[in-house]
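Mind having a look at this structure? Questions to follow.
A single protein chain has been omitted from the complex, and every remaining protein chain is retained in its original position.
Letters A and B name the chains as they come in the text, with residue numbers starting at 1 for each one.
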Amino acid sequence: MTRMTSLVLDGLHKSFGSVAALDGLQLDLAPGELITLLGPSGCGKTTALRIVAGFQGPDAGSVILDGRDITSTPPNRRDMGMVFQSYSLFPNMTALQNVEFGLRVRRRKAPERRTRATNLLEMVGLPHIASRYAHQLSGGQQQRVALARALAIEPRVLLLDEPLSALDAKVRLTLREEIRRIQLELGITTLYVTHDQEEALSISDRVAVMAEGRLQQVGTPREIYSAPANDFVAGFVGLVNRIPCKVTHPGSGLVEHGKARLRVPGTTDLPVGANTEILVRPEALVPIDHGGSPDSQTDESTLGGMVVASSFLGATTRLWIHTAGGSVVAADVPSSKGAQWMAGTAVTLRVTPGAARIVNTSKPGEPPDSQEQAPPSPGSAKSRPDQRREHLTTARG
Amino acid sequence: MVALSKDRPRHTSQAPQAPQTLKVLWLVLVASYFVIPLLATAVFSLQGPHGQYSLAAFTEELSKAAFLRSFLLSLRLAGETIVVSIVLMVPTAYWVHLRLRRARPLVEMISFLPFVVSPVVLAVGVENVFRKGPSWFVGSPNVLVAVYVVLSFPFLYRALDAGLRSVDIRTLTEASQSLGVSGPGTLGRVILPNLASAILAGSLLTFAIVMGEFTISSLLLFNTFGVYIDYVGTNQATGAAALSLISFVLTWIAMGGIALALQRRGAGRQFMIGGR
Partner (left out) sequence: MTTANASTPDTKTLSGRSGPRGSLNGWSRRHLAWLGLLPFLAYSTVFLVVPGISVAVSAFHTQSGRFTTTYVVALWHGQFLAANENSIELAVVTALSGGIVGLLAAYCMITLDRPRWLRSFVTTFSGVAANFAGVPLAFAFVATLGTTGAVTKLLANDLGINLDKLGFSLASVTGLSVVYTYFQVPLMVLLVAPAIDGLRSEWREAASNLGASGMRFWRHVGLPILAPSILGAMVLLFASAFAAYATAVALTSGLVTLVPTLIGSYLSGNVIVDPQMGQALGLDMIVILLIAVSAYLPLQRRASRWSR
């Protein structure tokens, strides 16, 4: 029932005063695709969405819908359905009247409007609240109605601006699955903005990670998680351990953390003695024994250490381990095995082959700068321009 | 009123709006209606006896003993009214918020009553009830203070109500008590400092109203500043214009003070609504 529409964001630039909110954003949405713009607050993702909706004009670049440039089309002629963060329902109308509003503007006949709005309320699972006002609905119900309202006009593109961020954790979970179900059912091209990486990974066809107005990586959720294009993506999506190392045998791919030797790809061009960091996901650090034997320290791609704390996360248990090399790392184990790793036990961790990635290399003697899950600041980007570019691939999959 | 998210420019959207020039034009037009009478008054007050401009009206008026008497009387009434109404209303508003939420509609209704029993009627009623009262009360301006406190109810209560809402008084009180502070100590050391700007705003508004009050004091035959201006106006027009300007400046000072007091609080511009 929905037209299949492609959407292109072509080189969008937008500045507020001296701050560049968007710095050459390039993104293609295939017909029927759901792409999530993911990034920390202030990364420009909302600005991008508002430019697509027409609430703001770009300083440069264009928005192309099915091959037609709509950059200067006013928002009320764009045929886009938008779901806002919260409080967007018209408080003077019932849920049904809200859903009907777009059709009323389009001068559809009352019976047709009524039928369509009722169907949509059914689709979002709320046929019984048609006559209620926004203040009589829960946050989750309001967002469902807002979704129905946006879909009522059969929009060419669906835009969602952090639609779940004002909701409780539980509601958030069910509603995001429902949004995805409806989106797939209707096959509607969708641009979804969020700062929640879990949400982005779980519902998207592709995820576009943004920082400082620039795209960091576009890819399927799997690609983004397992092959982050750069330091920022690795740090923002999922939890990652940063382990400081020294390059010892670049030719054979060996680096050292304390006395432990780790094998990582991408060391060939690095000078001997350079300081670097390797990134490893918690699930790629596997505790293999209690670290009794002294020579286990010298085994390749294992880390020795001591469990300092553990937190039960449900299916998995997260161990916090102080390594012999002086770092604290997280390792996830199935909770069924969590009990044997009490705080205070010695442990040897094996780094899953191929799971470690090398970043942030500096010259011998200089410490690498560490950025714990924070967007790269302009200062650090400027001071090390070559480093940044090396890891920055604005590739489109 | 809930504040909108701050990281988003609010009114820059391309959604259609009336053009900016039209808005500016309208504001200028309205502003001229407000400025012209003030300018005319200023020009009028500066007219000397022989057509030249002079400050004679001001210097002459300000040096009169009658002016000074009425002005000081109004100042004194304003101060006393502020003290009494704060002592009465702050604990009441606090109590209603903390312990007696059920009584809130009642207190709200009573503090709204001065809109129903307007100053003229209040003057009649007070005359009815207290005509035969003790002379230390009825025969002295004390009776005015008693009535002015009533006039201050609507906006002082609203100011305090908004102030109390914005500081989550229950949590503050419980935190303070759990740290071992007594009830009065909590009011004095925790609640009052957080209410300071609301109290200041309410006091300044009370000040502005008492300094310009005419209705009740003229009907109960007291010679306040407002009554004196009217008296001067019956025989000396430039003097009345000068005094009107002074009264205007006083109001400005009070409102400017309120604006400063509330600068850091988004809430409560409605504190500036008084009565007359």
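Simple rule for what comes next: a residue touches a chain if its C-beta (ideal position, glycine included) is under 8 Å from a C-beta of that chain, and two chains touch if they have at least 3 such contacts.
Bear in mind that the values here come from a model prediction, so they are computed numbers and not experimental data.
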Which of B:L55, B:L100 or B:A196 contacts the chain that the document leaves out: B:L100
Contact residue for the chain not shown (choose from B:A66, B:V121 or B:A196): B:V121
Contact residue for the chain not shown (choose from B:P91, B:P134 or B:G188): B:P91
On chain B, residues whose C-beta touches the chain left out of the figure: 1-2, 4, 8, 10-13, 15-18, 20, 23-24, 26-27, 30, 33-34, 36-41, 43-45, 88-89, 91-92, 95-96, 99-100, 103, 107, 110, 112-129, 146-147, 149-150, 153, 177-178, 180-183, 205, 208-209, 212-215, 218-219, 221, 226, 229-230, 233, 237, 240-241, 243-245, 247-248, 251-252, 254-256, 258-259, 269-270, 272-276
Those residues of chain A which, in the complete complex, touch the missing chain: 53-55, 74-82, 84-93, 101-102, 104-106, 135, 146, 149-150, 153
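FYI, only the chains that are shown with their structure count from here on.
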Centre distance in Å when chain A and chain B are each reduced to the mean of their C-alpha atoms: 53
